[in-house]
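Below: one structure, written as structure tokens.
All protein chains of the complex are present and in place, except for one that has been dropped.
For chain A:
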Amino acid sequence: MSVGETSLYQRFGTIQKRRVLTVTGLAIGLVAMLALDLWAGPAGLGFGDIVTGLFWPDQLDLRPRIILWDVRLPDALIALAVGAALGLAGIETQTILDNPLASPFTLGVSSAAVLGASLAIVVVPVVPLVGETAVLPVMAMVFALGSGALILMIVRWANGARETVVLFGIALVFLCNALTAGLQYLASAEAIAQIVFWTIGNLTRAGWIEVGLVSACFVCVLPFSLRHVWVMTLLRGGEAHARSMGINVGRLRMWVILRVSVLAAFAVCFVGAIGFIGLVGPHIARLLLGEDHRMLVPGSALCGALILSCASFLSKALIPGVIIPVGILTAVVGVPVFLGLLSGRRHRA
């Protein structure tokens, strides 16, 4: 199609339609992945049982019904909620810090959550009348939000300078890692094993309350992200140009980092430090959809959810009867997809 034949309006519209189709494809893929994830597991439920159990639960026997509703559905849905939250947090962090290596983990949120969880694992058993099950996610959340608050203070102090924010985030990661290592040095062998298990990331500790909390957080944050899609797209052209247009980039950075910290804190506090998704989910979305945040925000959330759902499926399907912690598989699933897309783009270029 030559430049002179059609108007820019038509040609841009064609690109946008293709992107809408891609986002729709991702959503359909996610539903299919969710079905696979619900199906996989040692109990041997068939697809028919899954469909019956989902829509007519009374017609399913008690045992498969409990497995479906109390084990598989919470695990599968927390994978979607956490994946979507990390994907959304990742794209917003990368754009607002103009840094392709940035993710919620770069800001130290995840390392702080690990520190909080480690503290709960090491200290709580020696304090009577406190249940570890409830305290662990609360401590992880408090520390993650605390690190978010520290980052926000730095953003304010540095007047929104992004290099300072990234450097402070990395320093915070090192500090939290050092303190966690210190705790491990003092902890019993059993506690160390628990910390390592938590750090790897695992979906199987989530129940309906956790699914509800992470989903609610995602649903509350998403409208704010969608409200900023235009200015975030403009920001991909460079901070200087956004400022010259009268955009208050420093204030925008405050808001975005606030919501990213809350999202990441909710995402990791129940399932552990599942890495990689907040970094590569956005990159995969960008390769598929370009830089327009109207598409990229939902696309990145969908890619994050898709990767984690796929990892959740593989964690049950790879070795029958064994559930591999999902944190081990996120990179195993995401890296080949990412490299495939990168090489595809190189061939087209």
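Operating definition for what follows: a contact is a pair of C-beta atoms (placed from the backbone, for glycine too) under 8 Å apart; a residue touches a chain by one contact, two chains touch by 3 or more; residues count from 1.
One rule holds for everything that comes next: contacts and distances are computed from a predicted model.
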Choices "Electron transfer flavoprotein subunit beta", "Anaerobic sulfite reductase subunit A", "ABC transporter ATP-binding protein" or "Membrane protein" - which one is the UniProt name of the chain not shown: "ABC transporter ATP-binding protein"
Sole contact to the chain not displayed, among A:Val123, A:Ile247 or A:Ile324: A:Ile247
Touch with the omitted chain, as defined above, among A:Ile66, A:Ala158, A:Ile192 or A:Val231: A:Val231
Chain not shown, touching residues in chain A: 3, 7-9, 11-12, 15, 98, 229-231, 233-234, 236-238, 240-241, 243-247, 286, 290-293
